[in-house]
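Note that one protein chain of the assembly has been removed; the remaining protein chains are unaltered in position.
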Amino acid sequence: MAKIIDDETMENVCILAKLSLTEDEKEKAKEDMQKMLDYVDKLDELDTSSVEPMSHIFEDENVFREDIVTNGDNHEAMLANAPKQKENQYQVPKTIG
Amino acid sequence: MKQYETVIGLEVHVELATKTKIFCGCSTEFGGAPNTHTCPVCTGMPGSLPVLNKKVVEFAIKAGLAANCHIHQYCKFDRKNYFYPDNPQNYQISQLYLPICYDGAVEIETSAGKKTVRIHEMHMEEDAGKLIHDEWEDCSLVDYNRSGVPLIEIVSEPDMRSSEEVIAYLEKLRCTMQYLGVSDCKLQEGSMRADVNLSVREVGSETFGTRTEMKNLNSFKAIARAIEGERERQIELLEEGRSVVQETRRWDDNKESSHAMRSKEDAKDYRYFPDPDLPPIHISDAWIEELRTSIPELREAKMERYQKEYELPAYDAGILTESRHLAGLFEETAVLLGNPKKVANWFMVEVLRLTKDKGLDPEKVNFTPKHLADLLSMVEKKEVSAQNAKKVFEKVFDEDIDPVVYIEENGLKIVEDTGLLTETVKKIVDANPGPLAELLGGKDKVMGFFVGQLMRELKGKANPDSVRKALAEEIERRR
Partner (left out) sequence: MDLGKLTALQLAEKIKQHQISVLDGVKYVFDQIEAKEDKVHAYLDTYKKEAYARAKKVQKGIEDGTYTGPLAGVPVAIKDNICIKGKTTTCASKILENFVPQYNAEVIDRLEQAGLVIIGKTNMDEFAMGSTTETSAYGVTRNPWDLEHVPGGSSGGSCAAVAAGETYLALGSDTGGSIRQPSSYCGVTGIKPTYGTVSRYGLVAYASSLDQIGPVGKDVADCAALLEIIAGHDAKDSTSMKREDLDFSASMTDKIVGMKFGVPKEYLSEGLNPEVKEAFMNTLKSLTEMGAVVEFFSMKTTEYMIPAYYIIASAEASSNLERFDGVKYGFRAKEYEGLHDMYKKTRTEGFGEEVKRRIMLGSFVLSSGYYDAYYLKALRTKALIKKEFDQAFSKYDVLLAPASPFTAPKLGESLKDPLAMYLGDIYTVAVNLCGLPGITVPCGKDAAGLPIGIQMIGDCFKENNLFRAAHAYEKKRGDFGTAMEGGEKA
């Protein structure tokens, strides 16, 4: 049985995803998600109790870099796209402690 | 009033002393103008990808082994998702499900004796950028120079019961990390940071109380004050019949109080999942053994050896091993001179005095052990006076000069030429008829005056015993 997506769940999802929806959008989103979750519930038919979750397809080799400085001062390029900047820093609304 | 016990667990973040960041080739150097140590990876540019710095894994394993941890030989990175401007991807690459080190323990010592603090885990993760609050424009500014600097987070079990234990535990971690060379652990630069999880319970109770997490603690003193403050706050709540809320609190050391960091936008649901950009790490037995053998003698072992091998008192052994760097200088000098006790004394007095007077970081003390050994050898052979040796050592300490050359060039070598000595004695006695008369009249104290005059004239080059002897002979002649 699928999880019932209620308003509170949608509210929480919006906080996590940093999205704000109008009431209508929220209703539609709720409906879409409910439909999707009902559908993916199909997976419950599968007995996966003895199967390890597979996060990576290829994982035999270690992949490392050596501890060598390769980058110089790139601040102009890095800040080139900042919507707002000040004194070579990214400017954002005040964050509170 | 009921008796309460404080239960404390720590989450300690230690910045690793690698040259580059954990996932990119940017420098980790501290200081530096804003955003000058950044690249697409550590500023979360679209399409950029992380590549793991091998040194970070090695440092983490070493730290884990030194704290008697087990190693997850198959470990992964997970993404911790939360929005904050200091976190450029809005997820932090960390480890939740398979942290690299787990189930360890360290021994601490307080006035109450020895005690074991268990380590729950140590995991690797990336540091966040720095947020500065701009007072003029009512906004905040982000600098990503620290973003991606490698950290290990050391999570203890709730095994500590007082701020004294907490400080001892932190000192222990700091010293171990410094000995391993994996971190310099400077609280003021933020390369060591502690979050304190604290709860109180009635003495005798078996269950834990509700805990809070205290952040923003940047000195041992602040940590001690925060612990006392939070303990009192929680007890007060309980005494008033209210309950402690599980929350994160920010300590304000100026106000000596804390406030809850609460926001309805803080969902506190990090949605950890394995980072698909980073394949799992395989750590072989051989690699672990290689790292184990590279671990230097740690402080406890060194202290014990100093007491046994060098016959130093426990106190001295403790002081000498506080910094692995100073201990190294000490040992090298001791080996060269073949007289550890003498070298130890010199370190305990002169080296530490100069370090303190000059406000120097012990790690920055830098002189050639052979120079000190040569100097002490000259003192032993009475070729230089103890007083001059101290002056010469300051030069060694400051400029690492060769003391043998310096003593020679500055004419500080003790003169065994009795000709010069007798001549000088005659000269001084002739030049001071008044004091001579007093002396001959039975005022023995005036002897000291003549010795002083002579030593000044000879600029310390003479052995005081010889001076006294020559002077006594001259006086006898004058009677």
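As written, the chains take the letters A and B, and residue 1 is the first residue of each chain.
In this section, a residue touches a chain if its C-beta (ideal position, glycine included) is under 8 Å from a C-beta of that chain, and two chains touch if they have at least 3 such contacts.
No experiment lies behind these values; they were computed from the predicted model shown.
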Option touching the unshown chain, where B:45, B:224, B:237 or B:475 are the choices: B:45
Chain not shown, touching residues in subunit B: 40, 43-52, 79, 81, 83, 85, 88-91, 140, 142, 263, 265, 269, 271-273, 276-279
Subunit A residues that touch the omitted chain in the full complex: 3, 5, 9-10, 12-14, 16-21, 29, 32-33, 35-37, 39-40, 42-46, 48, 51-58, 63, 65, 74, 77-78, 80-84, 90, 92-95
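In this text, only the chains that are shown with their structure count from here on.
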Per the C-alpha centroid definition, the whole-Å distance linking subunit A and subunit B comes out as 40
Inside the complex, what are the residues of subunit A that reach subunit B? 12, 15-16, 18, 55-56, 58-71, 73-75, 78-79, 86-97
Sort out for me which residues of subunit B touch subunit A in the complex. 18-20, 24-27, 33-40, 43, 45, 51-55, 57, 76, 81, 83-85, 131-134, 137-144, 216, 250, 261, 263-265, 267, 269, 271, 273-274, 276, 278-282
